[in-house]
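Since the structure comes first, as structure tokens, the remarks are kept for the end.
What you see is the complex with one protein chain gone and the rest in place.
The chains carry the letters A, B and C, assigned in the order they are written, with residues numbered from 1 in each.
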Amino acid sequence: MSVPHIGLYYFGALSLVLVGIYGVLVKKNLLKILISLSIVETGVNLLLISVGYITGRSAPILSEGIGPKQAVDPIPQALVLTAIVIGVATTAMALSVAITLYEKYGTLNIEEIRRLRG
Amino acid sequence: MTLVPEAYVVPLTLFSPLVFGVLAWLFDRDWVRETLGVIGAAVPLTVLSLAYEKASSGTISYTIDTGVFKLHFVLNSLSWYFAFIGALVGIAMAFGLSSTSRRGYDWLFSLMSFTGVMGVFLARDFVSLFLFWELMTFGSFMMVLRRNRHESLKYFVLSVIGAYSMLLAIGMVYAKTGTLDYAMASQTLLLLTKMGGVSKAYVDTIFALFLLAFGVKAGVVPLHVWAPGAYGENDQSYTSFFSGVLSKAGVYGFIITLFVMPSLYGIYFAMGTFHGHLTGTYLIAWAGAVTVVVASFLAVLQEDIRKLLAYSSVGQVGYIILALGVFNGVAVGGAMFHVLSHAMFKGLFWLISAALILRTGKTRFEDFGGLAEKMPVTFAMALIAVLSLAGIPPMAGFASKWLIYEGAIQAHMPLVAGTIFLGSALAFAYVVRFLYAVWFGQRPSDLDDVREAPLPLLVGMTVLAIPNIVFGIAPGLAVRLINRFFNTNITVNSYYSISTPTGTYNALSVTLVLIVGLAIAGLVYIYGANARKIKVTNTYQSGNPVTEEYNLVIRRNFYRPLAEALDFWLKYSWDRFYERLANLSEDFADWLREGFYNGNVQSYSWYLAIILLILAIWGVL
Amino acid sequence: MNGQYASLLVALPLISAFFVPLIKGLGGRAIKYYLTLITALQAGVAAWVFKTVYTTGKPIIVMAGGWRPPVGIDLYIGHFAALFVLIVALVSFFMAIFSFDSVSTEPTDKYAMLFLLLMLGATGMIATGDIFNLFVFMEITSITAYALTAYNKTGEAAEAAMKYIVLGGIGSSFFLIGITLIYGSTGTLNMAQLAQLAGSINPTVIKVGLSLLVFGLAVEAELFPLNAWAPDAYQAAPHPVTAMFSAFVVKAGLYALARLVYLFSHAAGWDFILKLLVIMATLTVFAAEFSALRQRDVKRMIAYSSISQVGLIALALSVGSQLGVQAGVFHMINHAVVKTLLFLTVGYVGVKVGGTGIENFSGLGRKMPLTAFALTVGALAAVGIPLFNIFWSKVWIIIASIEQGYAWEAGVVLAASVVEAVYYLRLIHTMWFGGWDGMRIRESLPLGTIALFLVLLILAIGVYPNPFWTLAKSAGTDIFNVSRYIANVPLMGVGP
Partner (left out) sequence: MVSVLKRSLAIITLLIIGYWLAQGLAGVPFGQDRMLVGKYYLENVKAQTGAVNAVTAIVVNYRGFDTLGEVTVLFIASTGVGALLWRRKKRRTAKTEGSVVLRTGSELLFPFILMFGTYIFIHGHLTPGGGFPGGATIATAFLILYMAFVDYEIPHRLFEPLEGLAGMGYVLVGLIGLAIGSYFLFDWIWQTWHWGAANLGRLFSGGFIPIIYTLIGLKVGTELSGIVDSMLTEEVRE
């Protein structure tokens, strides 16, 4: 069992993911959980974009001086664009659900939002 | 044979009951429904009778291609024998239903189970077997469901357990052999066992699962608990079929596992011996013996006519299982014979109880009495049934039991033979009660205007009563039939006389002796006896005054001393055991539901984390 | 017609959904008619696609933008996708009709849009040939599902949606990490090309990546213990939506799961994933059946039953043999039919009688005879009685799993099925022999027609399964036979 060598960027992104999951597993407030989910999403997006990075190259906009050999992988960036939007959409849905929940239950403590069980 | 082309024999036998049942359900009008139903039940009997020559000398096969599976059916002497018995009871049931039921529902499902039974008997591959097995169970289950939810649930759960064991066993057979045909599967399995391609435990499991599946339907103790309720809480005319034929499907299953699949046959040898007997079959013999004893004792103690007959059915099927387990020619021949005689006399019994319930609306012994004068024909039928069940010559019941007994002795199983004797004694005890409490003695005043059973019901009874006498006087007829598909080692001297290696039974001479004896006794009674009338209630008191609650008349608590003697054993009830098991699983279900789906999304997230953890630990290690 | 017109499967629901805001003013009823019309059109397109695929025997490869894969995204409409796209469209059509009676909560225009997009999402998930596009369609499906779950706007609905969002969110995040890893090590997202490269990927990466993909999809596919959101969502969602969840949303997840798992069948650690899936599937069946046993709410009970059937499908798909996959697909078809019928009838009772608690089903046989009859047939089919459709697929699943050496799992599944028989039996008995309050309810003609159609379908498959089994076989082969999948996709030579 050896410590795997991963870059600092990966480490940061991965930490965000884990921190987010920690929040989901431990926090009782629904909004905090939703924020944690957003953190996870951010971490994943960062991870995705750093996988496409190639040392020493620049953004894949092929204008002056940047040819195909000088640009990083454009696909992850395109994917991240989509992933961000999906994250936004999920968060928006989640927040409106949280608003409804607060109206109906008068609380955001997830231990009290347990009418459906069994 | 030219009357029904060969290609139509099997489909007509299989599907005419179902089709006519559906028609009877659709055209739910008086007379129309009954006519359709009787026709539906009559077709298989007619077709089978016409096909006798062909089926007993060769085979008639038939295949349905559903695309998913090919369903094979074969009419040979074995399946003909069983199917014919089924069809005979079936037509009697149809006559009975004409009197006792006014519902299309009953016709639909009873004829559906008729089709199911025919399919089970004719099937030559596992899928057809399973398919029709389920159809049969489903039809009979719907009959119970209409009348009693709790009993139907019990029946259903046990049946489903049986069905799924069968399915699992079939799956296991198919997984190894790649075929579903009985013969092919068993040959391949035997080959594989010899070459070590299949472990012994695997085959043992298949064997055990099959026995479980068939044991449920045959009502082997401790899988019998559904039977009293399901037989009792039903239309009694249907019960004649249910108890007379459906339980034989279980027996037939045992026959398949024991004889049709020779590889499993080989497995008995592989399973080793126990005190000189093959362990596998010895277990079956004892399962049958226990069933005989337990069910017969319970039958004796019943106060309800339907319960008594139900337990008696279980016990009698126990005889058949026992005989199959004894596993020599004579005993197995006896088993086959008993299949016939039990179907006949028990079917008759249930039709009689149907007539009683129809005419009096009562089911408990204490409410009956003195009906012999009111329903003379039914009484005559009851006499035949009682004699046959108690195993008194010249009825069919005697011949079959005698063969089983001979077989057990030959196989050097004295204890098993002893249970047969005990069972016979107990059977005598309960039929005597049935005979006396219902037909003789004082008649309760509210039964004074009881009429004779309606004609269709009487016709049904007659259909079943005749074979009881015919096969009783001419056991050779039945044995010759059985000898065609199984080497029983029983010699048929003539229609009236059969011989086993150790003895000969000449039914005709016994009958003649019996008639002569009866005649002498009658003469003595009429001319010589100095008869004195005593009160019926006096028999047991012998002059001693008794308290009212200990007033043991034949109509009430007659065998209470026996019950007290068995007190210790009666504390243990399989029924209660299963109830407790059911409660336990319901509690478990609640625990699981409340514990796992506890409504807290954080716990749910933890489940996700745990799965990730499992994946991670697998990845890290 | 050009095969590329199969892209209408995606374009039609989309453009129709976008069109709804423009006709918002016409009122709820008009919008429901519009919804019915569009789903019918979609069913027409799907039927055409189905016919084309099954007559030519060749899959339709839709290449978006004219780019050949792996450069562009392709829709792979093979035997499986063609069949299931048709099922999706048909079920949606039925449920659109059902919406007339059962959905009265405002705003109906949004309901219609979400309904169409749910259909779109499932269609896309089934059809797509690109792993990231699968993620996008999965998100479309699940976000619509979140919204529709909460649509009734009660506290329970919001609660169920919240649980669904949290669990679905975690699942999809990890799914995306999986995609990241796999993309990072191969440089492509096309499924066919990934299947080609599967054997050569770094074993650690593929193990982690594949596990994460499976994990993410298993949340959608309701595998135990990742299915805790499912009963709540099923119970709280509007009745037609519940039927859709059970009939095709979860199927899309299962399909994706099976597709990805078999695509990577040359990858390292594949056997472990398969074993894990088998265990999870078995536990799914077991836990769900027992949870349903004492359920007082019939809709929730059927939801659990649906989950258990899904577990059975997952078991079949993950035993790892062609027969198993075929049986699983067959079960998918049967389950879609049966559960549509069950949720339709139960939902209809809920609408008409005012609740789906078991007490509302008492005497239903006389109150609403047609509905009760259909419900009974559905229940019997679900139990797996012969001559009803599920029987055949269940038999094959059991055989297939024993064949692959999973005899114990088959035993557990069957034992759990006994429990299923018990609770359905209670329902049937309550309906036909329970007390009746003397009321008689007029049943709607269109819904009765749909119910009868489904009943006849159940019986037809039950009595003569051959044509459907043939369909299921070719569809199952489509999933299992990866080399044919690769050969069918016109990959252009983008290589290292």
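Assume contacts are C-beta pairs under 8 Å (C-beta built on N, C-alpha and C of every residue); 3 or more make two chains touch, one makes a residue touch a chain.
Every value quoted in this text rests on a predicted model; they were computed, and no experiment measured them.
Counting contacts over the entire complex, the absent chain touches A, B, C. Within the full complex, the residue among C:189, C:325 or C:397 touching the omitted chain is C:189. From the set C:28, C:59, C:78 or C:209, the residue in touch with the chain omitted from the display is C:209, counting the whole complex.
Contact with the chain that does not appear here is found for just one residue of C:110, C:294 or C:429, C:110. Here the missing chain is touched by one residue of C:150, C:166, C:263 or C:315, and it is C:150. Residue-level contact of chain C with the missing chain is found at 2, 4-5, 7, 10-11, 14-15, 17-22, 24, 62-67, 70-73, 75, 106-107, 110-111, 113-114, 117, 120, 124, 128, 130, 132-133, 136-137, 139-140, 143-144, 146-147, 150-151, 153, 158, 177, 181, 184-190, 202, 204-205, 207-209, 494-496. If you put the missing chain back, the residues of chain B touching it would be 609-610, 612-613, 615-617, 619-620.
In the full complex, chain A touches the hidden chain at residues 4-7, 9-11, 14-15, 17-18, 21-22, 25-26, 47, 50-55, 59-63, 68, 71, 73-75, 77-79, 81-82, 84-86, 88-90, 92-93, 95-97, 99-100.
To be clear about the criterion, only the chains that are shown with their structure count from here on.
Distance from the chain A centre to the chain C centre is 28 Å, each centre being the mean of its Cα atoms. Distance between chain B and chain C, defined via averaged C-alpha coordinates, is recorded as 44 Å. Taken residue by residue, chain A touches two or more other chains at 21, 24, 33, 113-116, 118, whereas all remaining positions touch fewer. Residues of chain B in contact with at least two other chains: 593, 597, 601, 605. The part of chain B that touches chain C in the complex is made up of residues 65-68, 127, 130-132, 134-135, 138, 145-146, 149, 152-153, 156-157, 160-161, 164-165, 167-168, 170-172, 174-175, 205, 585-586, 588-590, 592-593, 596-597, 601, 603-605, 607-608, 610-612, 614-615, 618-619. Listing the residues of chain B that touch chain A in their complex gives 593-594, 597-602, 605-606, 609, 620.
Contact residues on chain A toward chain B in their complex (touch as defined above): 1, 21, 24-25, 28, 33, 110-111, 113-118.
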